[in-house]
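Complex shown without one protein chain; remaining protein chains in place.
Right after this comes chain A.
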Amino acid sequence: MRTFAVLFQKELRESWRSFKFLWMPLLFIFLGISDPIMNYYMEDILNAVGNLPEGFTITLPDYAPADILLASTGQFQSIGLIVLVVIAAGMINRERQNGTALFIYVRPISFAALYFSKWAVINLLAVLSVILGYGASMYYTAILYGTVEPLLFIQMVASYCVWILFATTIALMFSAMFKTALSITFTVIVLPIGVLVQSLIGQFWNVSPWKLADYSVQLLTQSENEYYLKTLLLTIICTVIFILIGILFTRKNASSVKV
């Protein structure tokens, strides 16, 4: 526990010095507020840059608050998710490659503490960003479109956070397994492209961790979804398994550190 506290502080300081705790939340806040504002001004934007023919009229749909939150989720799932997992995919192996890890590995540390210090910091960052991002999105949606049920909103954010924990855990697991370039490639294939595949042919299955983000937004509109709890449970179980694999590979690959 003592080792964990020291390593956790070290990770936290490193993330702070590389400004991650500044720009990651700012990115999510930006993604969160861009959709409500863009949809609100869509008519003006089309008039200004759309180059529409004279007398052309379009009727824009009346957005419900849940639609705007869905759009914001889409932003988080593309740009936000890519940035977050790319950062996570470099956390363990970058230290091994530039030799910093040597200073840590020569001491009798527990690899579980090492792994969890990184896991805790990246997830602190991720959850903070997601909460601020959804908070900003909800704030603007409430001003411009209307409110949603507060409890459902909290539930939605919480279950989206579970999905984000799953995503960063996968990225960290690859980070413990491979070198930086390879781990980033695998992470991008499994997560953002997984989300893409999910949106293309996802209707063929009902329970998969990649569905959790969709289901969490659907909480706002649909009253009952029999698959939601199963998906949530499956995601949590997968996260735990990937954490264990991650710790295993952190220990196994400790010898691959560059001297």
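Definition applied: contacts are C-beta pairs under 8 Å (C-beta built on N, C-alpha and C of every residue); 3 or more make two chains touch, one makes a residue touch a chain; residues count from 1.
We take it that contacts and distances are computed from a predicted model.
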(request) Given the options "PLDc_N domain-containing protein", "Anti-sigma factor RsiW", "Imelysin. Metallo peptidase. MEROPS family M75" or "Molybdopterin synthase catalytic subunit", say which is the protein name UniProt records for the missing chain. (result) "PLDc_N domain-containing protein"
(request) Taking the full complex into account, find the residue in A:Q9, A:N98 or A:S199 that is in contact with the omitted chain. (result) A:N98
(message) I'm checking contacts with the chain that's been left out. Which of A:F4, A:F30, A:Y105 or A:Y227 qualifies?
(response) A:F30
(message) For a quick check of understanding: of A:M1, A:A48, A:V106 or A:I201, which residue touches the chain that isn't displayed?
(response) A:A48
(message) Counting contacts across the full complex, list the positions on chain A that touch the omitted chain.
(response) 18-20, 22-23, 26-27, 29-30, 33-34, 37, 40-41, 44, 47-48, 83, 86-87, 94, 98, 136, 140, 143-144
